[in-house]
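For this depiction, one protein chain was excluded, whereas all remaining protein chains were kept in their positions.
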Amino acid sequence: MEYQRLLEQVHRQVSELIGQGEVASYIPALARVDGSQFGFALRCVDGQEASVGSADTAFSIQSMSKIFSLSLALQLLGEDLWSRIGREPSGDPFNSLVQLEHEHGRPRNPFINAGAIAVADRLVSHCVDAKQSIREMVSDLVGEPIDYDLEVAASEAAHGARNAATAHFMRSFGKLDNPVDVVLDVYFHQCALSLSCRQMASACGFLVNGGVNPRNGVEVLNKRQARRINSLMLTCGTYDVAGEFAFIIGLPCKSGVGGGILATVPHRMSLCVWSPALGPSGNSLAGTKALELFAAEAGVSVF
Amino acid sequence: MEYQRLLEQVHRQVSELIGQGEVASYIPALARVDGSQFGFALRCVDGQEASVGSADTAFSIQSMSKIFSLSLALQLLGEDLWSRIGREPSGDPFNSLVQLEHEHGRPRNPFINAGAIAVADRLVSHCVDAKQSIREMVSDLVGEPIDYDLEVAASEAAHGARNAATAHFMRSFGKLDNPVDVVLDVYFHQCALSLSCRQMASACGFLVNGGVNPRNGVEVLNKRQARRINSLMLTCGTYDVAGEFAFIIGLPCKSGVGGGILATVPHRMSLCVWSPALGPSGNSLAGTKALELFAAEAGVSVF
Amino acid sequence: MEYQRLLEQVHRQVSELIGQGEVASYIPALARVDGSQFGFALRCVDGQEASVGSADTAFSIQSMSKIFSLSLALQLLGEDLWSRIGREPSGDPFNSLVQLEHEHGRPRNPFINAGAIAVADRLVSHCVDAKQSIREMVSDLVGEPIDYDLEVAASEAAHGARNAATAHFMRSFGKLDNPVDVVLDVYFHQCALSLSCRQMASACGFLVNGGVNPRNGVEVLNKRQARRINSLMLTCGTYDVAGEFAFIIGLPCKSGVGGGILATVPHRMSLCVWSPALGPSGNSLAGTKALELFAAEAGVSVF
Partner (left out) sequence: MEYQRLLEQVHRQVSELIGQGEVASYIPALARVDGSQFGFALRCVDGQEASVGSADTAFSIQSMSKIFSLSLALQLLGEDLWSRIGREPSGDPFNSLVQLEHEHGRPRNPFINAGAIAVADRLVSHCVDAKQSIREMVSDLVGEPIDYDLEVAASEAAHGARNAATAHFMRSFGKLDNPVDVVLDVYFHQCALSLSCRQMASACGFLVNGGVNPRNGVEVLNKRQARRINSLMLTCGTYDVAGEFAFIIGLPCKSGVGGGILATVPHRMSLCVWSPALGPSGNSLAGTKALELFAAEAGVSVF
């Protein structure tokens, strides 16, 4: 089946799930999002595109932004980045501070909050203006200007006590070089980027094309770096259910509490699904099911 | 390149690594193994085989046995198994007991020791003679009689204080139904199974053939169960370096401190490499490199 | 007021509390004890005695036995004992295994279970028959034969999974020299000693008399050792409410889940109160109140 018709079929199959679950409520700007929205877009390496539903509606990408900040940090630092950040799964969130203490302030991977904050600290050290650099990078990837949702960024800052605790804790181990408020300002802004499903799928084309943006041929990362991000997404990309995602979807995925999930079929296509109502694990409920159905029907699961 | 010649090329490429690292020394029976041995075998779904080095030398499969006990438990209990055992990565081993306490005695996954002990407990409850059942299952999978190395099993028992602590701890939460010594006796025996690379690769053919043993057409597990094991191997199969293995090899792997690593290329082939000298992460040093080279050259990495 | 009349007054004052709370129920032998019993006895250094209620009824002393095993270990090993066991409070029980892991199997103090098990291990190493030695010591202290309640000891063993986990865990760090089952057998027996309030108060006279049994002049410990035990009782003697006991009672205390509490007024008297129904902290509810009233009225609190 061609992908457009497959997406339409998946859309129908998940229609009853859309709106089930709970929209993220820890900040007002996310809490008032309409949970019944759904969008799904994909972009193949060869340029073929398909989409259904609200695939052009911009939403808060939240933790999916960790793909971009990590990519930018790899551009700037290369393998040196890993002196500050590990690349292994982290166990349940309860243990995050225990693990940070045991490992002397070095986070387990760049997709847990501690790791993404450590990445943001690296960006602050290596960019003139880290927020500007992230925005430019994402805009370049998408091919059109992308901006921060400043209301969301301010909301994140106002409810960021645990992230602040994590950042100060890493700093107490000498693993954060810049002032915590500067680093968190970058982190909270990157979480507040607004993109549509179509834009996300397009922006992440480099992950499935050996690091090269398939839209314009620009090398974003080298092959090994692109592969590194895919493997990190599969093992660490979906909070405390990475193992479950590996099984039911079988693709590298990175989710966000805004309800988006970015998935990759290495060497073939990048996909983004979005539906704001979340299941118990903090991942989009309808979005997860849509990816599962798509991967099964398209036969693209890695297992 | 055909696989036989590819294995031979890989063998040459890793020749200088063979014997580097340290043979596991926590029990005498393993400590005196010659670290300079190396074997590598693969078996395709279509029956094609290839092997190099000491691929017919039996060695202690140790934690690779967790594949077999998990498969047997899934045969007997199906999805009920998961009420006692999780399916997510576990973070670093330091936290194993902290996590067990936080999660009330339910281990994170069946490939950490706590999880494999919980699986052994399920087998004791559902088999007349769990040790006999495991041995029969493995013998059936291989197609020839396999036996326990009783000296290794006795050695494991004599040095099993931490496993005993883990087992009693789970039992204190009501998550182990059988006496600890009975459960550990099963667990220590399964670790003491002796198979060659060729036998391991052959025995695990069902993992890459939708659960069906490609040698004789017998359904060992259903498709979903086989897929489950593959995804668990990728996310949790290699101690605290699952993320690194996902990146450098890009295949589901399950390693053992005896120096063996079982890998799968879903739908295509099962492989087993063995070299007893271990790297810092507790995985076979030459074996890991051999798998990396093979996967890259054969183009079978999932990323 | 003379002590006999003071005890009678206290008995009246707590009469409505007696039987409130819950009898320990984790083993059948304790669960069927009548919770409405109450006894209180004291013995001054000068030989003066007083008692009320069921002060001659033998009951299971449980964790109060840790005073005796610690004293015996100090007799046998002196300061060497502390190479295996710390002398500091331990925080909440939740953290016991975390702390044991962090401190490589050395328990924080001899009054938490891990510490008492480590003491028992030392006794096994230094006695021909540790159970016999403990029984003889207590019998000598009391001046009449004391025996184990074998039913209670068997019950403890049957429900001792967490203690077994703790013991194996210490052994995995090389901090337990003897087989776990041998050590736990000693530990479970010492918990199953049966003494009356009058016997306990009398047996612990050496703690308030510079280490010398005031009944017969025999030196049980030296002055510093006796002082050590008193200070440990004050800081670590009552599970997770040592701070609260220091405030409300202001005396060194060691409690047991059998409902007994042994208290000392250094240089003056030893006391034992008993009432089996426990408050939320696992200490005798009426017994705690009785000690508080007594210490306040007699003016013996250390604060």
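Couple of notes before you dig in:
Order of writing sets the chain letters: A, B and C. Residues in each chain are counted from 1.
By definition in this document, contacts are C-beta pairs under 8 Å (C-beta built on N, C-alpha and C of every residue); 3 or more make two chains touch, one makes a residue touch a chain.
Since the structure is predicted, the reported quantities are computational estimates derived from the model, not experimental observations.
Note that the undisplayed chain, when the full complex is considered, contacts A, C. When the omitted chain is restored, the residue from A:R43, A:R84, A:R171 or A:R198 that touches it is A:R171.
Of the candidate positions A:I67, A:V180, A:L278 or A:A298, contact with the hidden chain is made by A:V180.
For the chain left out of this panel, the touching residue among C:Q37, C:S69, C:S90 or C:S275 is C:S90.
In the full complex, subunit A contacts the hidden chain through residues 94, 97-98, 101, 161-162, 164-169, 171-172, 180. Taking the complete complex into account, residues 86-92, 94-95, 98-99, 102-103, 108-109, 227-228, 230-232, 234-236, 240-244, 246-247, 250, 252, 266, 301-303 of subunit C touch the chain not shown.
As a working rule, only the chains that are shown with their structure count from here on.
Subunit A and subunit B, compared by their mean Cα positions, are separated by 32 Å. Centroid to centroid, with C-alpha atoms defining each point, subunit A and subunit C lie 56 Å apart. Those residues of subunit C in touch with two or more other chains are numbered 98.
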